[in-house]
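Step one of this worksheet: look at the structure below.
Only one protein chain is missing; all other protein chains are in place.
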Amino acid sequence: MLHIKPIVVALKRHKAGTVLIALQIALTLAIVCNALFIIQQRIGRLSRPTGMVESNLLAIQNRWVGVDDNATGPLIKSDLQALRQLAGVEDAISTNSFPLRGGGWSMGVRHDPDAKKPVSSAAIYAVDDHALSTMGAKLIAGRNFRSDEIVWVEQKAYAASPQIIITKALSDKLYPNGSALGKTVYITDTARPSTVIGIVEHLQVPWSGTWSDSFSDCVVLVPTQLTGNFGSYLIRSKPGQLAAITATAPRLLIKNNRLRTFSRDRGVRTFETVRAQAYKSDRGIALLMGVVCAMLLAITAAGIVGLTSFWVGQRRRQIGVRRALGATRHDILGYFLTENLLIGIAGVVIGALLAIGINLWMVTQFEMARLSMTYVAAGVVALLLLGQGAVLAPALRASRVSPVEATRSV
Amino acid sequence: MLKMTHLSKVYRTEVVETYALRDFNIDVKEGEFVAVTGPSGSGKTTFLTIAGLLETFSGGEYHLDGIEVSNLNDNARSKIRNEKIGFIFQAFNLIPDLNVFDNIEVPLRYRGMKAAERKQRIMDSLERVGLASRAKHYPAELSGGQQQRVAIARALAGSPRLLLADEPTGNLDTQMARSVLELLEDIHREGATIVMVTHDPELAARAQRNVHIIDGQVVDLSEDPRFHTVHAEHTGTTA
Partner (left out) sequence: MFAYYLQLGLRSLQRNPVLTALMVMAIGFGVAASMTTYSVFLATSSNPIPQKSSQLYAVQVDNWGPEDSDKGEPPDSLNYTDAMALMAAHRAPRQTALYPVGVSVVPDDQSQLPSPESTYATYGDAFAMFDVPFLHGSGWGAAEDDAHAAVAVISRVLNDKLFRGANSVGRQINLDGRNYRITGVMDSWDPQPLFFDAVNTSGFSDPVQIFIPFTRAVELKMATAGNNNCNRDPGLGWDAWLHSECIWIQYWAELPDRAQAVAYRQYLHGYAAEQQRAGRFRWAPNVRLSNVEQWMDHLKVVPPEAKISLLVALGFLLICLVNTVGLLLAKFMRRAPEIGVRRALGASRKTVYAQFLIEAATVGLAGGALGLLLTGVGVLCVGLVFDPQIARLATLDLSLIALTLLVAVLSTVLAAFYPTWRAAQVQPAWQLKSN
């Protein structure tokens, strides 16, 4: 810190190199901050829980071929019976959708059927009394459906169920100061009321996109089995049996009835695959940003090493003179580290402003969140350290320049 | 002040060992003005770099101002250079990025001197060499003679016990060389010890004492017949 003024004076005589390094640090900081922020946001999405016990879970999406929508009821019943008896199966349900499936129903939940705007949107899972055990969802209040409450109905003929189970998140939205248990709510805009008979701790909606973030854990379970040519089976295997039933369950279903199809890439999936597919682009973007960050930091470090090495080479004689005039090795090392620190500080100041500017622009363009200052601070520290690390090798080389260098003629 | 006994300096490469100095003995007393002369490659520059602690030596002893320097580490050597020695180089060696004032300040900064004292000393030494008005100029804006006078001011600013000059007029024309030499003589009269390396006999003649080096050893000029031939070779070649 002793020599800041003469360093600044000397830098003024090397404007181009100084500006280039500062600019590179600034741009790198701006991009790395935003990239890290994107990574954190995406990773944050990836790690959201579904509320289910995700191990030992198999999902099969089934489409009937050439069966009237009203006539699939007995086929589904027969499938369920066979699946529940299959060796290695703990339990199984038929449902219209499940967490992270990608497609499903959402409805507006209201206190009052005449209310114009619903309190919240919520995903509907039409299931039976085996749902909680199959999904591994935790009931924290009330009771499960009884088997006599389950009704079979064609999809387009579904009317709001008299009994429903909802998630705690939805309950909290509906009744912030109490529990929704036992209360009456409206899940459609008809005057048909539903009574909340149970509350589960957590269940996620079928969608993973940002548009559903406002109600991502608002789910209503209805005691209904929908008939129609399209539906899903969720199957919980006994521990260690997942691989076995992934092979046997589809075969069993085809044996049961040949006129069905499973879609190519989303037909038969372990829940691990479901999760991977749902968050593919989130994970991909996080990965891409990570790679770009790493490459950027490497390139910037290499650039600093390159330019500083050049400077050291250019100033060998001057370093020799300084040594002859009494500079210790430490003084020379300190000179180059301080010089880099000064350039780095200029760079990060510009870079921090740029990072915030870019983020503000992205907020308007891509519905992104505002950049947290923690990231800017972390980026600033990281880049200053990177600069010091990168300059270390050339600076050490400079400190080893012999004072004899001063006497050599050019 | 500066005493070398049986000093040797060997440059080793994979194939050969070259003695730059061999059984080298010299004793410079405080307040002396000594000129070290000798032909190219005789070892006079090596002598100067070792005397100035710019390089280490291979054997023998070197006492500088009473201190045996062979066992000192790099930091201690830097400190001695900084406090006891002032350098004047043939190529001036001003730092081109710094102006005159900042150049003279360099050794004072390394000494950790307070800003006020630094300023006082810089102005005094600039005054001494007659360039006080050029403090804000950059080296490239000065003539060769002016640059060398700035270099002398830089050497003087730290009040060194010993001034080492390496062909101080080698890059200057006759007129400027004369004025620089007069400056050195002034400094000497004020009590400084000066060791000057040169191959210019005219310059050497201005010193109190001449030490002649040939093949890495000090030779007695009056007894060595080679001196005369060497001298003849070098008269008139000042390049």
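Per-chain residue numbering starts at 1, and chain names A and B are given in the order in which the chains are listed.
Basically, a residue touches a chain if its C-beta (ideal position, glycine included) is under 8 Å from a C-beta of that chain, and two chains touch if they have at least 3 such contacts.
As the structure is a computational prediction, the values presented were derived from the model and not from experiment.
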**Report entry** Full-complex contact with the absent chain, from A:Ala87, A:Ala159 or A:Ala377
**Finding:** A:Ala159
Query raised in the report: Which of these, A:Gln40, A:Ser179, A:Thr195 or A:Asn229, touches the one chain of the complex that we don't see?
Result: A:Asn229
Report summary line: Only one of A:Thr95, A:Ser120, A:Ser161 or A:Thr188 touches the unshown chain, namely A:Thr188
Report summary line: Only one of A:Ala87, A:Ile254, A:Val363 or A:Ala377 touches the unshown chain, namely A:Ile254
Report task. Quickly run down the residues of subunit A that touch the omitted chain. Result -> 16-17, 20-21, 23-24, 27-28, 30-31, 34-35, 38, 63, 65-67, 69, 116, 154-157, 159, 188-190, 228-230, 254, 258-261, 263-265, 280-281, 284-285, 287-289, 292, 295-296, 299-300, 302-303, 306-307, 309-311, 313-314, 362, 365-366, 410
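We adopt the following convention: only the chains that are shown with their structure count from here on.
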Requested in this report: Mind checking the centre-to-centre distance between subunit A and subunit B? Centres are C-alpha means, answer in whole Å.
Outcome: 69
**Report entry** subunit B residues within the subunit A interface of the complex
**Finding:** 45, 48-49, 52-55, 74-75, 78-79, 81-83, 87, 89-91, 93, 95-99, 102, 105-107, 109-112, 154, 158, 166
Query raised in the report: In their complex, what parts of subunit A are in touch with subunit B?
Result: 2-3, 6, 9-10, 13-14, 317-318, 320-331, 402-404, 406-407, 409-410
